[in-house]
Every structure is written in structure tokens, then in C-alpha cells.
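Of the protein chains in this complex, one is absent; all others appear in place.
== subunit A ==
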């Protein structure tokens, strides 16, 4: 193999080792979405490691989700991650970022990169995508004119808006978008989100002319106007004029004599294939560009494939990701010796502009011979829905949905199939009609449910029936359905649940045999009915199990749920009265049970801050009670091996030393991790420890559906890893950025940006509401990340509820949190002050002076840990090399 250029990374030797002599080298030019899918698919199918892959990407980052590009503004670059990042650590995969390929030599089978390095290939895959087409309007090269294709484009655009705002803070920034298609509308939405004015200039008769008909266009215009975006149709832009003083773009002049003053112009007039490499290499080109490929995605040159937007397939280039993914899979299949061919493109589309529902599929313009259209329109509400049917009004040929894309997800997979008997208009009538008719639809197995990932209804059913998936996340992971644009999620959910039901797998949302309700429903029911004890609650809302006449007395599932609900609604100490019977052992003993039945003890150290005296006191307690000590991930000290009867003595000492319960045992706020921040760190821009302490003291003791973790970093370097927490706060020059719904653990989730540059007061209010909303609506043992996936409207929906107060519950949420803050008391101190509560901390009711005789420990690294079964057996047999067991009770208790 000649001229291999392997970057000097730690994986080099591994890479060389993984390659054998007959490994064939695949070079991929372009590091976009389709390239990513190609690499992923080839690595998953090439189990014998026949191919090594080198990817050359012009952009300086690994492939990202371009379809979701606009989310970059609100959720940051992490939200655009595609697939598993480990893909790029695979020893057989090399990703060269920021390394454009400049030339292809077909004779020698090599490519040359921008550093003039030459690389050999056995198979070449062109996946260079498209570039934004900018029409030759005079002035289109002025500063302030942007395109909308890459993360860098968006960053430049945002920078420009900010710069303009700073230059004249009292004037709104004015923006214009040339092009009223999918992309143009997304760009206009982005300008709005950046707080700039936006006007969309469309040359044609109506918006989204490619996808929807005139009627839909009219309805859409109304919806877009409602978002505060102006629209001018049938307007040709003649020239862009510079501002006299700055030389930046300043005015647009139109063919009809009109003008528009503006500070920024986004050109979104379509894309053209990036086919220069193919052209220069002498490959056959399409009439309107693109490398011509056959149905196996082969170009005119053997061993050179083209996939994605650069490929001219069936006579055209397709500007959508789903056909590109299909092409990637086809080339992989061919490399693996298969004979897959391109089945034709699904051009269904859905606009991703929050609050504007637009979708179309199939023959949206009704161009087929003799087709009939069924239209339902509500001018006032801006709703327009149309079905295109075959001449007998049975076969679905296409559809347009504006203002209510509800039926889209369900009907799109029926494209080309016969609709069930009956009046097809039932599918698009508002309310009642809609739901009923759609609900009854049975999708045929070959119906394409997820067009992004090419998943059929049959594959989703098989995920349940054959691959043993038992929930929607499982089916998503197994089939990849609903993991790209998400438009198909409702159908994936419905199919999964139907299949689960058929298989007799409980999809009931009932809490347990005692309660038919979900946790959220029970929370509301208890609140509205104003109930305060478990007996009242089970008496009122419990259900009798089969064959019984009363609901019984609850169980280990519903009791802790009710305990949490009661605690969230302000019912005093968790061990008060009947509440004590509901707590699981950790809450009951206010400590964390370990594998041998002893407990660990964690005093609160807010923000991870502790005085030297505090540390000494903790150390003395641990030494005196013979506890094993370890620093937790949440920046505090954990002491292990405390016996039930020792807990009050330990806590008396800790409370005297000024400590309070750390709630490590509760489904409640654990810690607020912080970095040292501006008080010591030379990069810090805010006092992160101060903020962390304030947050921890505010939310300590707050009970939730699951544990809550928070973090605060003093600057964007993020040393506190706040973005892996349920609530993460990162300091900015202007205030605080708030991230929510992250977690570490088995299924790590990156927190999402909820709001930016908040003042301290705004930050507290937003967190108050976020937490209370979650506490009220979260499911049992559901952390914030999965909650966010399920809650109505996702992140945007949460914003609507807690910032825009769309449900009118903010005052209520605020009051509930104020109640919590006002009524906090240290749970441990309250126990120590109450002989009745102290009663439970006894080893044996009839021998309170004796300790569990079965505890045994061995020494290790200067401390001790529970003996293993083998060590116990060895000690019992009296073997010579048996470890010395330290029995629990023999540990002296000094007090």
C-alpha cells in the first residue's frame, strides 16, 4: 500500500495491526451525513475486516446532523452528534478532518489532499454533497451576505447579528432571506430566534413551491406572518447595495422597483452538487451537474461510487438525506458482494420550524393523470390539508399538510397503498374524525415508516416479535427508526405498543397492582383531592387486584412513589406518622444501605466546599466508628460500614460539628458540583462556588421522581462538567447559561441549553419552575433526560410552559418551590430531637446492645471492606492462608 498517510494518533499501531495484507482500502471523499452512514454501515457489515476506510472531510469536525442544523443555535454542537462517536475510534477507520481532497487520479487510483499528500484507493466513494447556490445578483459578495449550510455558516451569521446589535444597541437588527423554500424558512426562523427582524423574499407565487401547492402556500404564509416573519412573494431581487459608511450590505433592490433596508442577507436559493472533483476526473456528468451513477451507485469509472447529494441518480440529484442514506447502504451491500439497487427516492418533507407545521409527501401537486384531491381548509386558523388520490379515490398518491401535520406521520407510510374503505376525507377532518380514522389504520408490513433510515412497519414489528425489544427506546436503538428527523416517532410508538400488546407484554401505564394511575396522574390527583396520608390515597385512588375486594396496603413500588409525592406537597418530616411506613430502607434509615446491610453516611458539603475543621470532624467520626471513607463523584465524603444502631451516634457528632443530612439516600437533590470559579481561577468569569452553594441550599431536601444532580462552572471551560447534570449552570460574561436534562451513568445524556445569559434571579426562577414541572409530571424513577424526551413538545415544550407560561401554571410552580424553601429542615437533626423517630435505629428489639453477628471485614489499603464469600469460607475452614476477618461488632465504638 503506497503513500499511506496516517495521522500520528495513539491508535496507529492498533490500526496497522487491524489491517492485514489483503485488506482493501476504501477512500471516502466528503465527511457529511451520507459519508457517516456509509462508514457506519460498512463497519457493521464487514465483520471479517476486509475493508479499511479513510474519510477526507473538508470541514474541521466529524460528520454532524445537517438536517438538524438550526438546533445548533439553541442546543449547541453536541445536539448535532450523529451515531456513536466510537465509530471514529475503530482501528479500521481514519477520519482526516479539515483535509479537502483536491484531485482524483483514476489511472493511478489515488487522491491528493490539500496538503499535497497522495493516497491510494482500491475503491473510491464520492460523498461531497452540495454547495449553496448563490444567484449572480450584483452585491451578493458584500460583507453581511451569508449562506446556510454548515456550522461555520451559522456561527458567522450569529456573529454578524451580534456585531450589528453591539454597533447600534437601540436599533433592531434587520434581516432578509432570499428564497422561500424549506431552507429559507428555517433561516428566517433562525434570524427571529436571534432576535432580528426577518423578511422572506420569494421569487415564485408562494412559499415552499417545490413541496406544496398554492392553497397550502397561502395558509403557510399566514402561519409564517403569525411568527412575526414578513413575506414578499413574486419578488425578484435585482441588486444588493452596500451601506455608504460601512461598506456592508445595506439595502436590497427589487425588480419591481421596491427596496428594503437590511443589515444581513441570507441567500437560500437552492443547492448545486459539489461535483468539481468528478468533473475534473473526467467522470460522466449529469445535465444539471452531479456524477452520473447507475442504480448500484457506480459512476462511469469502475470502483468509483458517488452517493448522497453529489450523485445524479435516475437523471437527477436529490437534496434530501434519506435517499443518500439508501445509496450509502447500497454501496456497502455491493462491497459485501450483494446486488442491492436504488429503489427510487422518497421525497416526503416536513418543515422544522417550531410552531409551524408543514409537511408534504408524494405527488403533492396532484400531477398524476386523473387523480382526485380532497382538501380541507380553515382560513382563520391557517390550516390546509390535502390528500391526492388515484382516480378511484382509493390509492393514496400524496398529501400536503399546513398548520396541522398530525396526519402526516401516519399517512405518509401509506403512500401508494390502498386506504381502507370509507370516506378518505375522514383522515383530514379536524378533531374526532381525524383521530378516529387515523387510529384505525393498519400499516402493511412493507410500508416505509421511517424514510430517513429506511425502516418499514414490518421491521418495527419484528424488533418486538423477533428481537425482543420491549419499549420504544429499545426499538429505536434496534432499527434506527425515528433517530434522525423524528417525524415518524408517533407511528413508531404506535406500532411498538400495538405489537407489545399483542405479545401480551404489559404496556399499561399503571404504577402497580394497587394504582391504575401513572405517577404524574397520581401526583395531580393527590394535590387536587388535598390528601395527606397513604391510607386516604389508596382508599380513594387505589384499585383492588383481581379477586380481591380491597386494594390492600400498597407495595415497594407505589409506597415510595406516594412518599415522594407527599414529600413534594409539603407534609412534614418523611418519618412523621404513617409516612414512615412508605419509605424504602434508605429513606427510612436516612442512610444508604450497602451490600452487607450496613449503611453509608454522607453529610452535606454544599458546592463541595468544606472547612479544614469540618474535614477534621468528619475524619474523627470516621475513625472513631471504624468507617471506610471515600470521596464521592459529587465532591463530598462518604463513610461506609455504619450499623443501624450506630447511625444516631454518628449523626449526633456530625450535627454538633455543624453538618446536616446530605440526602444521598433520597430520590432528591444530591449535590451541586462546582469548579472553583472566579474567586481563585484565573479564567473564571463568575463565582461558581457561591452559586453552587446557593443552589444546593435552595434545593436541598427537594424530593423528585429520581435523584437530581447539578453542576456549576465558572466559565466556558466547564471544569465542573455541568452539562452532564440534570441542571447545569455555566457562567458567561453576562450572567449564566442554563442547561437541563443531562446525566452520566449507564445511558449518558448531554444536557440541553434551556436559556442563556440569565441574571441570578432569572436563573433561580427558571430552575425552580423546571424542577417543579419535572417533579409534577415525571414518571416513577424517570430522570430528567428521559422525561424531556417524553414530555409534550420536548425542550421547546418545556420552554413554553416554564418561560412563556403557556399553561398558566408558573405562579403555582413558583409557590410550590417557595413552600419547599421556607419549610426545609435538616432531616437528621429532627430525628435526633425526637425519641419516637429514634426508636427504629436498633439492632435487635430484644437485644439492643448486640450487633449483627454476621458482619465480617478484611483489611485493605489501610482501611477495611466487607469480606467476600470465599474469604469467609476460608476463614471458617481455618485454612492457613485464610484472611484475618475483622468482625463487625468487635470494632470498638468510642463515643
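We take it that a contact is a pair of C-beta atoms (placed from the backbone, for glycine too) under 8 Å apart; a residue touches a chain by one contact, two chains touch by 3 or more; residues count from 1.
The rule is simple: contacts and distances are computed from a predicted model.
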item	value
Record-based protein name (UniProt) of the chain missing from this complex, from "Xylose transport system permease protein XylH", "Nitrite reductase small subunit NirD", "NADH dehydrogenase subunit E" or "tRNA N6-adenosine threonylcarbamoyltransferase"	"Nitrite reductase small subunit NirD"
Which residue of A:559, A:698, A:752 or A:864 touches the chain not shown here	A:559
Chain not shown: contacting residue from A:75, A:213, A:363 or A:513	A:513
Sole residue of A:210, A:505 or A:593 that reaches the chain not shown, by the stated touch rule	A:593
Interface with the unshown chain - residue positions in subunit A	513-514, 535, 545-548, 550, 552-556, 558-560, 578, 580-586, 588-589, 593, 595-597, 644, 839-840, 842-847, 850, 852, 854, 869
